[in-house]
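Just dropping this structure here.
Left out: one protein chain. Kept in place: all the others.
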Amino acid sequence: MTLENIYKPHRVRIEEKRKETYDTTSFKLVFVDDEVRERFTYRAGNFGEYSVFGEGESTFCVASSPTRQGYIECCFRAVGRVTKALAAREVGDIIGFRGPYGNHFPLEDFFGKSMVFVAGGIALPPVRSVIWNVLDLRDKFEDVTIVYGARSVADLVYKHELVEWEARGDVNLITTVDPGGETEDWKGRIGFVPNVLKEAAPKGENSVAVLCGPPIMIKFTLPVLKELGFGEEDVWTTLENRMKCGLGKCGRCNVGDVYVCKEGPVFTAAQVARMPNDF
Amino acid sequence: MSDRTDRIREIARKWLADGAVEAVVGWAEGTLGNRTAPVLIRKAEEADRLVFNEHCINNLTTYLKRAPVKGMQHVGIVAKGCDIKALVGLIQESQVPREKVKILAVTCPGVQGAGGTVPVKCRACDVKTPVFYDELAGEKLESTPDPDARTRELEKLDALSAGERMAFWRKELDKCIRCYACRQACPLCICSRCIAEKNQPQWVETSPHPRGNFSWNLIRAYHLAGRCVECEACETACPANIPLMLLNRAMARTVKEAFDYEAGKDPEVPPPLRTFHLDDDNSFIL
Amino acid sequence: MPCMTLEATALSKVARDLAGQGRRLVLPVREGPELFYREGADPEALDLSTLPKNSIKEFLFPKCERVLTYRQRGNDVDVEDVTPAVGPTVIFCARPCDAASLPVVEPLWNWDYKDKFFNLRRENTLIVAYACRQAPEEACFCVSVGLSPSSEQGADVLLCPLDEHRVAVKFLTDAGRQVQAVFEAYKTGEADDAALDAFSQEGAASLAHRKKLDKVKGWLDTHFEDPLWEEKTFPCIGCGTCTFLCPTCHCFDIQDESVFDGGSRLKSWDGCQFSLFTLHTSGHNPRGVQSQRYRQRILHKYSIYPSKFGKILCTGCGRCVAHCPVNLSLYDVVATAQERAEKGE
Partner (left out) sequence: MEEARKESGNDDAAWEPRIVAFICNWCTYTGADLAGTSRMKYPPNVRVIKIPCTGRFDPLFMIKAFERGADGVLVSGCHPGDCHYAAGNYNARRKFTVFRKLLEFMGVDMERVWFSWISASEGGKWVDTITRFTETIREKGPFVEYREMIDVG
């Protein structure tokens, strides 16, 4: 029996690098191996292990849409040893990628519904994958609303795409920053995401909400969604637990008997509510 | 031993009843015949759970660095003479305010090591009757320390060549699994984030291979130089049976020879690596 | 069915012969006050007086294993796969609780993603288990998790020391039967079923005082928040000795370690008792205090793993009880859970 090495990453080349904020970087990555590049598929919500050899691996989602083949994108904040090393890499450099891992958003189930995306700060990338997936299949969905907030204008990621979404007639984009985080020329809202969402009041009927952000934002946004008429089964989120292997073996990502790396990271609010308080 | 147990319970009960302490850390019956278990007594009526016998090997002062004891204003601690030395170190290094801790000292004829052996610290014990405490339980005992108990094993290693010594340590340290039980058990390993857990930059490699194991064990011993009170908690906790105390005792010997200092004796004296003399040994420096 | 017996003194010779056929030999030997399973030890040093302090885990899932090597070349990098040089191995006189750990962890290493490192070692390892006539340690509780001192789980060959001198040999798998001839060379007699039954009963009787833990999972599933966790775990110093000595604990870390431009990616033992294990980069830690980490260990063994794989992640070897430096007994905790469940608490 010859088994492949499940810990061995693919080599990927950094095709584009963008400094999203003072501490956040995004990459467009292309598989070096032609065969892998052609064979590689994934779904919105999947994640991967990104490595800088000599520093280690870091876990984050694939931020691009599976409708766009041949490359993947990712976006991360340089905080730890690996992410700092990643951020120091330049266009043309080779890094490692293992994946895709985990489950995904069941996009087909959302066909014919309105989509509401709610994201805070660095949590836009996982939502972005779904957003582009939806926008690339725009006629299969009803209304699309995006509420994106951050502590300050400087903390908003994918600013160039916010402009693009803003310009589209078929997307209702609402951006907001926390009070005090605005700049003089800021044209978006000022206020916390839950309040802004409440004002925007997208209808909850025949709608799906995709919600990602810091725990405090999630905590106050869930009641707002409930008020708007979203059922717990129609609110989707991703759990971002610490992981090492991504393969259901290393033992650190579980919440109760849910292995986030295999059964997640995508869950409905109803599923999360059933989990023990081990986040 | 049973009268010591009675006396410990009596004092603990009084302290708790008077509100002099929020809790008392002591030993209770263990779940195995040859063990006792650390216990936190919060109520006077629970004081009868406390025991003292030859299986009270744990140095309970290690709980001073952990929740919930760390957050308490006043805490009682049952301690043998050897354990109190660690407390002296903690007070000396301003880790624990003296007034926070009420020391319930117990005279100790010696505890039982692994497999019923007599630990080196007991053979070398000079504090069968503790000298630094608030209350003393048990009749006073005379200490009869074996003067060579601590150095006998060291001298065997001294007699080897450098290469042989490295081979010895290479073999012993290959057993290390990097669980850091040594650090966790040690009352004087007080860093909130250990050097072995820092990775930017990563000075000590965390994987249990010879390179990382040598570096870790060396720096652990070094960070305890002039501080280790030889309570043997690290060696007792080590699941791989590495003779960690050889390193600690070698350091203690150096500190004694070079600076005439012994750890855990006097809370007023500055620790040897936090001070210096103009006429310290300079002979090894060109 | 009757099985062959041999003299206890012949065991070292059998070990030597098995090694002589080109196998890496692992067997229990004495080191100081305790026994350890060691690779390459002298077969004559075979010591069966009690349960070794380490488990056989390290011979199938080493404490530190290279999973790939890399070398940076300018902005490119060469990544090389690693296949461990694993030859045939015999673990001789593994205790039944150690042998039984293998079928427990096998599904973990193979669900969806197959870990070739474990599997390569597993395929190459022959387990000659040595049943316990009586529970060797005060901390033993294999009967509580559905095993026994003469359990055949995970063993290719089972040795049953019927008395001081006679050892009955059962060949349980094809791999075991393939080495039958090695044992036959030292055959001195036969033992009948009655003798083997009596042997099993003697072993089980020595642990008659241990509880069945059949209600633990139900209790755990409804008592995630319970004062028990803080009460019981005060002594815990988070040293992880329990996880590292455990035959079934399998958590690991992945780290890169380099010398200049080249290096290795290493998979090393890790454990749920360490605060860094689950610490997020943000500083948030889902299991920030020791009682939560201890609870995780119990839950993983007695609730999570059974939910996922249908097996308790514990073989009752009692190492975590015997070697806990602060005498925090896992058995005591789960037995308390069982008692509370029985009382309907």
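Going by the order they are written in, the chains are A, B and C; count residues from 1 in each one.
In this text, contacts are C-beta pairs under 8 Å (C-beta built on N, C-alpha and C of every residue); 3 or more make two chains touch, one makes a residue touch a chain.
The shown structure was predicted, so the numbers you read here are calculated from the model rather than taken from an experiment.
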Which displayed chains the hidden chain touches across the whole complex: B, C
Residue of B:Thr117, B:Ser143, B:Gln200 or B:Thr254 touching the missing chain in the full complex: B:Thr254
From C:Lys13, C:Lys53 or C:Arg66, residue that would touch the chain that is not displayed: C:Arg66
Touch criterion as defined above, residue of B:Thr5, B:Ser207 or B:Thr236 at the omitted chain: B:Ser207
Touching residues on chain C - with respect to the absent chain: 64, 66, 69, 71, 257, 259-264, 266
Residue numbers in chain B that touch the chain omitted from display: 154, 157-158, 162-170, 195, 203-205, 207, 209-212, 214-215, 218-219, 221-222, 225-226, 246-247, 250-251, 254-255, 258-259, 272-273, 275-278, 280-282, 284-286
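Assume only the chains that are shown with their structure count from here on.
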Any chain that touches chain C and chain B: A
Contact-richer chain pair (by C-beta pairs counted) among A-C and A-B: A-C
Length of the line joining the C-alpha centres of chain A and chain C, rounded to whole Å: 40
Chain A-chain B separation of Cα centroids, rounded to whole Å: 49
Touching two or more other chains - residues of chain C: 253, 255
Multi-partner residues of chain B (each touching 2 or more other chains): none
Interface residues, chain A side, partner chain C - complex: 1, 3-9, 11, 51, 53-57, 77, 79-80, 83, 90, 92-96, 215, 240-242, 244-245, 247-252, 254-257, 259, 262, 276-279
Interfacial residue positions of chain A with respect to chain B in the complex: 80-81, 84
Chain A-touching residues of chain B, taken from the complex the two chains share: 199-200, 202
